[in-house]
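For this depiction, one protein chain was excluded, whereas all remaining protein chains were kept in their positions.
The first chain written gets the first letter, and so on, giving A and B; residue counts start at 1 in each chain.
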Amino acid sequence: MQKFVDLHKRNLLSGLLILVFVWSLFSVNWGPDLFHSGGKHTILQMVKSFFQPDLSPEILQLAVTSAWRTLAYAVTGMTLAILLAVVLGVLASGILYNGKQRIWVKSSLRGLLGFMRAIHELVWAWLFVAAVGLSPFAAIFAIAIPYGGILGRIFADMLNDVKPEPIQALQSNGASRLQLLCYGYFPLAAADMISYTMYRFECAIRSSAIMSFVGLGGLGYQIHLSLDDLKYHEVWTFIFFLIGLVILVDLWSRFLRKRLVS
Amino acid sequence: MNAQVEHETKTTRRRPGFIAFSFLLAVTLIAASWIYILFVEEASLFALFSEKNLEHTREFLFSMMGIGVEEPAFFSKESWMNALRLTYETLVMSILAIGFSVIGMVLTVIPASANYADGTLMLAKKWYSRLVYGVIRILYVFSRAVPELIWAMLIIFIFKPGILPGAVALALHNFGILGKLCAEVIEDLDMRPIRSLASSGAGKTQILIYGIIPMVMPKFITYILYRWEVIIRTTIVVGFVGAGGLGQQFKLSMSWFHYTEVTLLLISYFILVVLSDFISEMLRKAVQ
Partner (left out) sequence: MSPTPVFELKNISKYYGEVSSLSSLSFRIDRGEVVALIGPSGAGKTTLLNILSAMLPPDDGTFFIDGKPVSSLTSRRQRARKLGIIRQQFDLVGPLPVVHNVLAGRLGEWSLFKSLLSYLFLQDKELAMHALHRVGLKDKIYEKTAHLSGGEQQRVALARLLVQKPEVILADEPVSSLDPARAEDIIGMLVRLVKEENQTLIASLHSVDLARKYFTRIIALRDGQIFFDLPVDQVTSQQLSDLYKIMEMKEDAEVC
């Protein structure tokens, strides 16, 4: 028996995970009640209109302006996120200070960063809208906080992983801690930090698109409106624009990352 | 010799070129976006901090904390039980979601790897493998470019509200992400053990079982667990459109202004996220 366990440690674990999934299947009430009565018809319509997206000039124009708005929210949100992440990341990496409080400051800041990213951006958005009303800033802050949390934690790790030799060399030249940061840590970690930010930028586009759910404009908002009117042809036009935007950003970020890494 | 030097300077000259272009593009984008937000949309940061708004914000925060509320939800056993049930429902939804996306990924990932398509993985090639590769890769891009919430908005037209449509929506988005990540694992596979198995007389299925699967499994499981963490975070969002779980209740409580209930739901959500991160990390260590 022991031998069997030795031989199959990972398989047993996979088996356990599969069992958990199978068990979760039983919590669904399988049956005809799962679908709307017109569900089949709806699927057919959606599939049909997938091949005939609405390409009328008005819709295209609307799609372009909405795409721009989605992009603008993502970019402004990311700008704030980067600022947040640099400040919090530097503090959380613990490279600026020494002494007793260090561990305490480090772990509490890491906890804060973890909290910022634990809550989904749309939840943040909703809370902001509830608190301060409908304003583009609700979307911007809602993106800035969780993305600031993710980037901040990664930045802190990257700053901690910087090669120690160049830093020690600067130190022996008598550089202050702030100088160490500007002439040592940042230049050494910059390529990695920018790569990772670009990688996240693609996700920010998607996050920005769903901000519409709490009433903020953009591609998601248009998709929402068209769905309410059952205009599937328009829905697909907007979705295709969203996909196009995501692909463009993905391509840009992939090329840039390749250049930065090599 | 000369040619080589020339070649080198060319490449080094071209590299900063793209980086400089990217930098310019980034600056332009940032400037244009802020100008658009501040001047075209006329969003004002000062308006946010107006007297009226601050008052409103304070009220909102107080009512979330239950100050001045008659029966705060987080002091009621019934509300806690309800939140617990919803948390459990959300957990089940996330497991269904990751399960569906893994099934989709497993069924497609091998033909979606470039090294299978060009015949180096299985040491055999079919005329249609390039085509299948292209089709699946397009599906992956399509699936992951559309956010979960938008998938959910479409799905909810077909399914009745409940955890299944939520799970399907989450799975539709994660299918593409997992597929892409796992196809890359297969593409980076060390081919030497595979060739060696073949030279010991192993056939296709045997190579799959004793070579490819054991080598990719640890990485696959790691990615799957990472995605599960993300899914847990996102379950609440698909709930907003009626796909069940904590999110659906969150939306209802928000629209009825039951802010203490919102707080309770957020606490449950937060605990679930932290707990799943912990479990996932434990499992990831176990497969290493």
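Simple rule for what comes next: a residue touches a chain if its C-beta (ideal position, glycine included) is under 8 Å from a C-beta of that chain, and two chains touch if they have at least 3 such contacts.
Just so it is clear, the model here is predicted, and its values are computed rather than measured.
Touch, as defined at the top, links the missing chain to these shown chains in the whole complex: A, B. When the omitted chain is restored, the residue from A:7, A:103, A:134 or A:230 that touches it is A:7. Interface note: of B:34, B:88, B:142 or B:210, the residue touching the hidden chain in the full complex is B:210.
Seen across the whole complex, the unshown chain contacts subunit A at 3, 6-8, 10.
Residues of subunit B that touch the chain left out of view are 1, 190, 192-193, 195-203, 205-206, 209-211, 214-215, 217-218.
Going forward, only the chains that are shown with their structure count from here on.
Taken in their complex, subunit A has these residues touching subunit B: 9-10, 13-14, 17, 20-21, 24-25, 27-29, 33-36, 39, 42-43, 46, 68-69, 71-73, 75-76, 79, 115, 118-120, 122-123, 126, 130-133, 135-137, 140, 206-207, 209-210, 213, 220, 223-224, 227, 235, 239, 242-243, 246-247, 252, 255-256, 259-260, 262.
Interface residues of subunit B facing subunit A in the complex, by the touch rule stated above, are 15, 18-19, 22, 25, 29-30, 32-34, 36-37, 41, 43, 45, 47-48, 53, 56-57, 60-61, 89, 92, 95-96, 98-99, 141-142, 145-147, 149-150, 153-154, 157-160, 162-164, 217-218, 221, 233-234, 236-237, 240-241, 250, 254, 266, 269-270, 273-274, 283, 286-287.
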